[in-house]
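With one protein chain withheld, the remaining protein chains of the complex are depicted in position.
Residue numbering begins at 1 within each chain, and the chains themselves are lettered A and B in the order written.
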Amino acid sequence: MLVYYLIISFLIGVGTAFNRNQTVRIVLLALFMMVQTSVTIFAYLHLNTDDLVYFKYDALGVIFMCVLTLLSFTTIFHSHIYLRHRRDDSRSQSLYFAALIMLIVAMTCAYLASHIGLMWVFIELTTLSVAALIYHERTSLALEATWKYVFVCSIGITITFIGIILLSFGMGVTVQIDFSFKALQEQLLLVNSSWLKLAFLFIIVGFCTKMGLFPMHTAAIDAHTAAPPPISAFISTTLMNVGFVAIFRTYSLFANTAIQSWMNQVLLWCGLISIIVSAAYLLTVKHLKRMSAYSSIEHMGLTAIGLASGGIGYFAAIFHMILHSFVKASVFYQIDQFHRNFGTYMIGETGNYFNRNRAGGMVFLLALVGIIAMPPSGLFVTEFWIFKAMFASSHFVFLILALLFLSVCIYILAKNFLYILFNQTKNLIPAEEKTAASETWSQYFLLALLFYFGINPPVQMIQLIEEAVKNLP
Amino acid sequence: MINILLITFAISLIYMGIANRLSTVINILAVQGIILFGVSLIELIQINTINLIFILFETIVFKTIAIPIFLNNVIKKNNIVREAEPFVPDFASIVIITGILLGSFILSNIINVEHVRKMFFIVAISALFTGLFIIISRKKVVTHIMGYLVIENGVFILSLSAGSTMPMLVNTGITLDIFVSVLVLGIFVNRIGNTFEEMNVDHLTNLKD
Partner (left out) sequence: MRGLGVILIIFTSFFFTGIVFRTKSIFSGRKGPGIFQPMKDIWRLFQKGNVYSETSSFIFRIAPNIYFASVVIALMLIPFGDQKGIFSFTGDFVFFAYILAVGKFFNIIGALDTGSSFEGMGASREALYSLLAEPAFFILMGSFALLTGYTSFYDIFSSIHFGSSISYAIGALASFVFVLIAMIENSRMPVDDPATHLELTMVHEVMILDNSGFDLGLIFYATHLKFAMYGAIIANLFLTPGKEWFYSIPIFIAMQILFAIVVGTFESFMARFRMSHNPQFIFALTSISLLIFLTVLLIVGKFL
């Protein structure tokens, strides 16, 4: 099945790149989404089977694939609106969608790869396709962001490669090593622990670039600020999920060896410092998309802490990533409308959004509730579980510091969102074009999913997540 | 013989620390390509011929000839001033590079490398950190790329030390090299040269709070 998927998507991608007709483009995209959905359903039905030697439909990959497919629908929908309003010429639109298709395919394969080298290759491919997308607006700001992103990600991916080589050294070079995750896990128990630590450190630093954790968070921030809003939505959610899947797989690879408590320490520190960094930057932020990017970093930090705390933390970490994808995507989609309404992203120059665009303002209000993890939101449940896991594993100092800096982040987010929604002290230029309320249906849908999953998550999802964490200690 | 080549590689890293002009750094990169050619020839003589020819071809053509020519073209086309402008004074940079060499030596002793020759490990790790240091301490975008190429060379050495039993690893490393170099160098550097007049990192500071 995966062979067909790859071939068909490749053909569709090439077709989209060269096509200039609008209707043909819509048809091709619809075709691609059908293929994508069918692969997702196929993967769900054939859980835990291998395909094409190096791919496996395991539970973790399938969950995130479902999220990816759902968000691809909304992203393509919003990309159309965005491109139509920008009145781009047909050639750049074709390139945009071709790169988007390549990105979706690369991410799907990265989720499903069961061989560490192959996963690494596909993550590299995502970097390349995202670069083309971030540069879409062709301003000098976009160029700067693309350059930084490509460069930092290249360095990160090289460091991961070094980690993989070190891993193979630790296992001895006398025999051909099978790099699939299953085989690696058994062989790792025999390796010297200082090798394991070194290899783990290098691999994690590389993947932190993708996920946006402490040492390498800078790439993500600039990219999310300068990219077109639908792309920001996409990469702030699904691409960070790819990083999370990579880190999760690495973690479970090393989980039963002697270095597990050391690994937990490393992840705890990375997560905590990410939260501190985002709190520090949030205090002075003035650009709306940048603020959302920092909030993503903070949530990634929380997820890393959850992963490192063990127990219910594993479950909570995966669940947190899924729900965060929903809410962050809706925030970024709405920011696109916001931008069309005001013409700027700067928080200080806007206000009174609630009255100018009732539907959109409502989205922001609900998204605010969602992202700061107030009770009807599902994020409340997952953050509660993460804190419970931290308490249960006796990381009290980390718990206190995380709560402290999280409060700072919540304060800033609430302050800024309420400012843009309700501030009526300025005379603002009225909007040039009215944004239709129908554009917000996707965001309401995602927010509804967020709130519903918090209260009553579907059984199949719970089963999948439990399946994914069952091998961890 | 390999040890001599690796020591020469380490000396080239030291020399890169004190190099002032951009063309000197490019020449050092070309010399490093030749050294890697020699090392891969000696190390990998046992693997099958096609693979060997591919690897040798890549080192000579890509690292020694194509990339230096390309970098020279970029420098000429964008009229980049030919001095590397460092943030850190030159004296401190050579002290730091010496410190890196010493540090990787100590690290290799702590880790207690059994399976891989120590010399390879030390030189590779030093190349990695020296490349990172060059990226951090220089202002020009072109020197960032040169630092990245030094990191690539270090990765290549590391993968060579296991190369005779796992040629796939070396191949993947080369693919990474080609891919990223072509993309990064080929597309973006020229764009940056067209958009900004002077390719300094100072100009790339507009994205901030």
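In the analysis below, a residue touches a chain if its C-beta (ideal position, glycine included) is under 8 Å from a C-beta of that chain, and two chains touch if they have at least 3 such contacts.
Predicted model only: the values in this text are computed from it and were never measured.
With respect to the full assembly, the chain omitted from this view is in touch with B. Considering the full assembly, B:119 is the residue among B:52, B:74, B:119 or B:192 that touches the omitted chain. Summary of contacts with the chain left out: across B:62, B:105 or B:179, the touching residue is B:105. Residues of subunit B in touch with the missing chain: 1, 3-4, 7, 10-11, 14-15, 17-18, 20, 90-91, 93-95, 97-98, 101-102, 105-106, 109, 118-119, 122.
Methods note: only the chains that are shown with their structure count from here on.
Per-chain Cα centroids separate subunit A from subunit B by 31 Å.
Considering their complex, residues 110-113, 115-116, 124, 128, 132, 135, 141, 144, 148, 151-152, 154-155, 158-159, 161-162, 165-166, 168-169, 172-173, 176, 179-180, 183-184, 188, 191-192, 195-196, 204, 206-207, 209 of subunit B touch subunit A.
Against subunit B, the residues of subunit A that register as touching in their complex are 117, 121, 124, 128, 131, 140-141, 143-148, 150-151, 154-155, 157-159, 161-162, 165-166, 168-170, 172-177, 192, 194-195, 198, 222, 225-226, 281, 284-287, 290.
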